[in-house]
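One structure is given below, encoded as structure tokens.
Every protein chain but one is kept in place in this view of the complex.
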Amino acid sequence: MELLLVLGIPLLGAALLAAVGHRAPAAELNVLMSLLTFAAAAALTATVIADGPLLTLHELFFVDAFNVFLVTLTAFVAFTTSLFSRPYMRIEAERGRVSPKRLRLYHSMYQMFSFTMLLALLTNNVGILWVALEGATLATVLLVSLYRTPASLEAAWKYFILCGVGIAQALFGTILLYLAAERVLGAGGTALLWTHLDEVKASLEPTVVSIAFVFLLVGFGTKVGLVPLHNWLPDAHAEGPTPISAVLSGLLLNVALYAIVRNKVLVDGALGNDLAGNLMMGFGLLSVVVSAFFLSRQRDVKRLFAYSSIEHMGLATFAFGMGGTVATFAALLHMTVHSLTKSAIFFAVGHAAQKVGSQVIADIRGLVNVSPAVGWALMIGGLAILGIPPFGVFASEFLILTTAMHDHPWATPILLVSLAVAFSSIFGKLQAMVFGESTAHRLPHAPAALPVFAHLAIVLLLGLYVPPYLAQWYRQAAQMIG
Amino acid sequence: MSSYAPLFAVIGVMLFWVVLGLAGLARSHDARLVFRVLFPLGSIAGAILAAAGLAGISGTPAALVLPLGLPGLPFHLRLDPLSSFFLLLLGFAAAGISMYSAAYFRKTENIKPGLIGLQYHLFLASMLAVCLADDAYFFLVAWETMALSSYFLVITDHKLPEVRRAGFLYLLIAHLGAISILLCFGVMQNNAGEYTFELMRAARLSDFWATVVFLLALTGFGAKAGFLPLHIWLPEAHPAAPSPVSALMSGVMLKTAIYGLLRVTFDLLEQQIWWWGVVALAIGLATALSGVMFAAVQTDMKRLLAYSSIENIGIVLAAIGLAIIFHAYAMNVLAALALIAALYHCINHAGFKSLLFLVTGSVMHATSERNLGHLGGLIRRMPWVAWFGLVGTLAIAGLPPLNGFVSEWLLLQAFLLTPGLPNSYLNMLVPVATAALVLASALAAYVMVKFYGVVFLGQPREEKLKQAQDASNWERAAFVWLGATCVLLGLAPVAVIGQLDSVSLLLVDATLSGNIARSGWLFVTPASPERASYSAPLFLAGIVGSVVATFLLVRWLYHGRVRRAAAWDCGYPQQTPRMQDTAEGFGQPIKQIFEPFFRIERHMPKPTDERPYYWSKTEDHIWFWLYLPVAKAAEWVSKLVGVLHHGRIHLYLIYSFVTLLALLFLIR
Amino acid sequence: MNLPLSAQLINLLAALMLLIAFGMLAQRRILTLIHLFALQGALLTVNTFVVAFSTMQTHLYYSAVLTFVLKVVVLPWILHRLIVRLNIRWDVETLINIPTIMLVGIVVVILSFNLALPISELAGTVNRSTLGIAMAAVLLAMLMMITRRKAVPQVIGFLAMENGLFFAATSATYGMPMIVELGIALDVLVGTFIFGIFFFQIRETFDSLDIHHLEKLREK
Partner (left out) sequence: MIQFVVSQLVQSLLVVVSAPLMLGWVNQCRAWLQNRTGPGMAQPYRVLGKLFVKDAVIAHNASPLFRLTPYVVFGCMVLAASIVPVLATDLPFSPAADVIALVGLFALARVFMALAAMDIGTAFGSMGARREMLVACLAEPALLMVFFTPSLISGSTALNNIVETLAHSSLAIYPSMAFAAIAFLMVMLAENARVPIDNPATHLELTMIHEAMILEYSARHLALIEWANAIKLTIYSAIGVALFLPWGIARAGEWLMMPLSIAAFVAKIAAAGAGLALLETMSAKMRIFRAPEFLGMAFMLAVLGMLTHFLLER
């Protein structure tokens, strides 16, 4: 029941806002819908806590330890982002960057996007998972080009083409998986249901599955933003409206990674070797290194943090690739804290950019002098994302690095160098933006400080104390992923 | 008194400090509250901490587990003699420095009292937590919190670009160090999500991995302590920070790195290899020498003190290296001697270096000058500052009967005992090492004479110095506190060493008390009375006695008529302050002798210049040989990588296409 | 070889698919491209019918109909309207000259056959070798996207890729579950619409559909 609400409310919201999205209270309606979704998700979570994993509607939907916390996270970040987008988009509208018509599109597509995210997470059908992810692309692509500037248009085009191609490859992978599955489960519906696949994964045909995994990895990897398939990511983040950058970094990447991991479970079961793990470790390391070196040359603050998203997704992928309970636990934790921190950073960045009227790092100076809230939020968020304790990102990086040092010492020098480079690049720019003489000025509307500090508070909490049931989920999920 | 009392006291102090910080934040602009109430309270807490540490040194280890931290990895706290010792150090230094800060920050312009209070007390609390941590995660959390809070303190006036640069350099190197410490713990953990020090003690490592651990620890903690070549942040960050903060960083924070190194090397690793000691010894001596040489050519008094901190840390590291060598050859008593020398020097340095930084703070407030070239003659305007500055100067110059001498004496004794080593190469090494050490301490005296003479003696080099005000009462109290510590540490070495025994027992399972006790409380006899002995009280009595006797004799025999007149100076008519040696002039001989070690830029005036002037800049080779190339290389690589993102969508499609095909090939 | 008629038929169709794929790769004129695309759709439809008939899978009939409507009627129609609106009928540019593309294409085909060989050995369906062809079709479509300079051919390539996938789905496996097929179809449809919107946006921003306008976002 809650499950239907979780999916239904955003869909309804999309329809409603498509109708009235250009009116005044659209933003509030958007917030309300997101809040309801979050409430429903919380209720769903409660039931799952109460009576274990959930498999309903002809096994079409499946909630287990792995996706339940992602669902909550997604709903939560969607909600806080809607809170942030209210003042942000209003200012944009008053500055005449978006017309009411586009606002309508924006709001309705925002709801549509969170619907697809939740669908992708909740479904038990690998095919539907694919459909939902493609849907997510379609929902967001027009938002990336919302400002209709040449740059935004180009970014959207690249986003669309690259993710389209990637997703097509993923579909081919899915078909191959189906091909392998139907020989065991027979043709028809069940052959794409993850729960069934999970039961028979040991008896899936290895060669098919391995080829399938390559297609899936490259396909979904494009959406995760793994190097060298990442090129759409910085453009899309930099050119779209900041709330969209926040949800792209905070949600889309997570969900895509989720899709890869779901399939990895099957592939591991079928192959019995750690081919999948090694591939993921390779991609992860490559992403971390390359993005680290990209960071130092960024001039646009949103691009900067987009690349840092690539880096952290790479880190998580690497951790999943290492496998083992500790590493997987760390990877899950990392997904959580990264999406929280990164979206918080994008909130702060958005307001900072509005204050200065530019996204160029060189123009943003001395934020603390003008608006301490935004300045400190940016500083703390940046330090958190750089893995400075006592924030949650440090907790996960701590686990990942120590495990790597123990299991794959050869990888640690690479990680060490990349982390150092990333730190120097990001922190150098961050310090210049936050401290020093100021260039920023006041804004007509108060910045939305609540979502930023809410996220940062949670991240801080996760660094110092992980609630037991959350830890329990992580453990179960880690057990399941192996 | 149960063995848990000290632990609870320490935890109480930590929480109290945090609470003070937050309280300050609550009333952020209430300078009166923060500086008149919170800082003094913090200083009292520091004194309590010192007492608790003292109790803990002799007490039995006590452990506690907090219900915080990662699942399956709660925060473990443990108070054993080693940590107690460093807590004692932290406590007494913090007590003095907080007392001083209460007055100092009140005089500083455009700072947010609450923010300063929060950062300052968080800094103290995190240093305390570092010494208390008993698992890798909590340790690193505390460690990085320490780095972070001190970073924010360093960039207190962040509007100056060079301050921001210093802060950036500092935090960058600190973070690098933290990562390599993290990796070092990563090697020692047993990969079951268990990171407690208990398990690491139990773990058995092969020689290779043990070496990896040691080297990682040396790098990681060296980044914080400022071992060559990771020391470059120190002379940048210390001048940038407010003086009390410099005092804390130099006096205490560097010691937490020493603590970590000792903890990992002697406590967590169960065996050492002799050549580690050689490495540590070499690095330590190199650090000491380069530190003191650069100190000699500085013209900024806080940079000078920063470099001298590098020197002292180098000496400590050398002592630790010696201890490792002895311990590796199972000569535990000698190891204890070297180790105690190291610890003794740590606490001494905490005493006099904090004192000196506070002195510079008062000078800066009185004159708003940091450049030695514009100071001078302050002994007449600010006698309190000057005389306590003299105490600090004599102590850091390693002159008897003050504390600096005791630790160097112990260390030299340890060196002279090395012929007992079975390894003849090491025996060959010893004279050279000793020579380097002695040279360093002699140069330290040179440096300190320069520092004190130029700042406090001679004629004031600027007019405004004539209006300089002496320190306020709070500051004087701090001076008295720290100065007294220096004297006491110098006069009661036997008692101090008696306290340190339990630490050496913990780390190298041997004590000196047997030897020390042999000739009573008066004499320090590290090995045996015949071999060597030193008695600070008698020494002081001798000097004071003979001085007083001479004075009285002269007084009694002859009249004490004194005439005041202009200085003679071989009859030169008018003396201007500009005729005295400047700081540069004083450093000139050292610059000339050790020229190859510096990178010197000189600008010579041409005979045709209307306004001829001369300047020379002295920089560190390491910066140009190590750091700039690395930075350039990173830049080059990133330029290379940047080509990937070329803007053409076809290219991106090709990446994807090729990746796909490559992987398909791969799995076939 | 004594395969059942249906299987032979399907293999024939598969071969035709490949032929058309190459045809599209070589084709310069957009209009012809669209026709080829429609033709490919028709092939798909027939193929689906045959499979459905030969394996008695009713839901494949639906998907056949769906395919017909979508890929033979709607999409080509939309594309046709588009190029009429934007009047870009003659488009001759490719990045690399055609023969080279052909060579690469051959290599790709060989590779995909090799890859597909072990799979089709064990493909339990009536038609064994079609998977390789499907994969080849997909990769060739991708190759086409890489080599075309203007927006519309890229999109056609994208859709052709979908065709290849669909072919794989129907002929290698007996078609995906209905709900998935519907989802896919929906996505493709919406995607095409969005492409259309994009054409107009790009057009009104750059007054040309040449993609080299879209190469500004790069590391300076």
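In this document, chain identifiers A, B and C correspond to the written order of the chains, with residue numbering beginning at 1 in each.
Operating definition for what follows: a contact is a pair of C-beta atoms (placed from the backbone, for glycine too) under 8 Å apart; a residue touches a chain by one contact, two chains touch by 3 or more.
Just so we're clear, the structure is a prediction, and the values are computed from it rather than from any experiment.
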item: Chains on display which the left-out chain touches in the complete complex; value: B
item: Absent-chain contact - pick from B:162, B:509 or B:581; value: B:581
item: Absent-chain contact - pick from B:51, B:111, B:364 or B:416; value: B:416
item: Candidate in contact with the missing chain, chosen from B:109, B:207, B:463 or B:569; value: B:569
item: Chain not shown: contacting residue from B:5, B:33 or B:532; value: B:532
item: Where the unshown chain meets chain B, residue by residue; value: 376-377, 379-380, 390, 394, 397-400, 405, 409, 412-413, 416, 419, 424, 427-428, 430-432, 434-435, 438-439, 442-443, 445-446, 448-450, 452-454, 457-459, 519, 523, 529-535, 538-539, 542-547, 549-551, 554, 557-558, 560-570, 572, 575, 577, 579-581, 585-586, 588-590, 592-593
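Rule of thumb we're sticking to: only the chains that are shown with their structure count from here on.
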item: Arrangement of touching chains [line / ring / star / complete / other]; value: complete
item: Chain whose Cα mean lies nearest the overall Cα mean; value: A
item: Taking each chain's C-alpha mean as its centre, the one farthest from chain B; value: C
item: Inter-chain pair with the most contacting C-beta pairs; value: A-B
item: Between chain C and chain A, distance of the C-alpha-averaged centres to the nearest whole Å; value: 31
item: Distance from chain C to chain B - Cα centre to Cα centre, in angstrom; value: 70
item: Chain centre separation (chain A, chain B; CA means) in Å; value: 44
item: Two or more partner chains touched - positions in chain B; value: 642, 644-645, 649, 653, 656, 660, 664
item: For chain A, residues that touch 2 or more chains besides their own; value: 157-158, 161, 165, 169, 211, 294, 297
item: Chain B partner contacts - residues on chain C that touch it in the complex; value: 95, 108, 111, 114-115, 139, 142-143, 145-147, 211-212, 214-219
item: Of chain C, residues touching chain A in the complex; value: 57, 115, 118-119, 122-124, 131, 135, 138, 142, 145, 151, 154, 158, 161-162, 165, 168-169, 172-174, 176-177, 179-180, 183-184, 186-187, 190-191, 194-195, 197-198, 201-202, 205-206, 211, 213-217, 219-220
item: Touching residues on chain A, where the partner in the complex is chain C; value: 125, 127-128, 130-131, 134-135, 138, 141-142, 145, 148, 150-151, 153-158, 160-161, 164-165, 168-169, 171-172, 175-176, 178-179, 182-183, 187-189, 191-192, 205, 207-208, 211, 235, 238-239, 294, 297, 299
